[in-house]
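Data first, discussion second: the structure below is written as structure tokens.
One protein chain omitted, others in place.
Then we have subunit A:
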């Protein structure tokens, strides 16, 4: 399995989802080799503990854990596990053109070690291709039956690994370029996404919403695209009931402040709500490229004393924020799935979500509005604030919706996809 990030070093939902899928698959007795571009010390030691025999012995009273430990291997693509000699200057002239064949690069630099940051920096495209080069080598070193890749960053790696090994490729789509950028898509990214899905033997979409985009915008054969909704990790502690420092009810937007998340609709709706209910506080939690624009808009609408920005929140602060919230709003313009509303529900917070989200397919007990319909959004916020019976109902029933959404269930469906793929691609292998 190829990913780009893994907890605790995550910047978005992708790492969390990969973690959920991996743990779910381990429970389903699927062996996983998880590859990411760069490991930090903390996963490494955890991984070491997981594969170490001595640790396994310590954990004998937890048989499930032991089974996981035996099956999970992390591989850091740049780690010495990959048979590359290290040069002092690991400068790779990866060419600008996207179409370059990774195997050719391999031939040109047979002894090259590839340093990667695993971040989302300026040389992302270059890293994506370095990753592919290394993936091809990993694919010929390890034994496995199927290649599962998560989002475009890993697609070239998946294709390379598949070509090197001849094993079937499954592309998992957590978000598309259309979600991230709207109509101003990055063509290079789109091309990688499209090629990845075309080359893949099967495509998994996190929602019907995303499946439609895959079929309509990327023109992928509908027959090879299936939907597997995300789960939500169950081990998380219960809702944090932090004492609020403020009296007023709190309406929260949490997530990256980017085009995709529709922050401006939250801001505009806040003004409309404050016009009729002045003693409410709005919070925009998170950071992102639109934050300064949002701050300016809030100031223009003259509501800065009721509308707060927290900046980026760490894990415990996120829980605290849910604990303080009375209404949670996710006005995403395009959200393939959207795990945040599920976390809000788990923390007993009624949610309003945009219809343009995958999560709206699985949540019955949530108010759904079109992201652009600021009036409807304002009405919904006001209703949840004013009518305790309504918010109470959502609070009580929301949990039923998320009961069925767990990673093991997602993983068992993923496993079915694997088995189907293995049967169809190599009929002689039966498992």
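In this section, a contact is a pair of C-beta atoms (placed from the backbone, for glycine too) under 8 Å apart; a residue touches a chain by one contact, two chains touch by 3 or more; residues count from 1.
Everything that follows uses one rule, which is that contacts and distances are computed from a predicted model.
Asker: Which one, "DNA-binding response regulator", "Glycoside hydrolase family 57 protein", "ABC transporter permease" or "Putative sodium/solute symporter", is the UniProt name for the chain you do not see?
Answerer: This omitted chain is identified in its UniProt record as "Glycoside hydrolase family 57 protein".
Asker: Looking at A:125, A:185 or A:295, which makes contact with the chain not pictured?
Answerer: Answer from the full complex: A:295 touches the omitted chain.
Asker: Which listed residue, A:224, A:308 or A:368, touches the chain dropped from view?
Answerer: Counting the whole complex, the residue in contact with the absent chain is A:308.
Asker: Touching the left-out chain: which of A:320, A:346 or A:395?
Answerer: Of these options, the touching residue for the absent chain is A:320.
Asker: Hey, which subunit A residues sit against the chain that's not shown?
Answerer: 244-247, 281, 283, 285, 291-292, 295-296, 298-300, 302-305, 308-311, 317, 320
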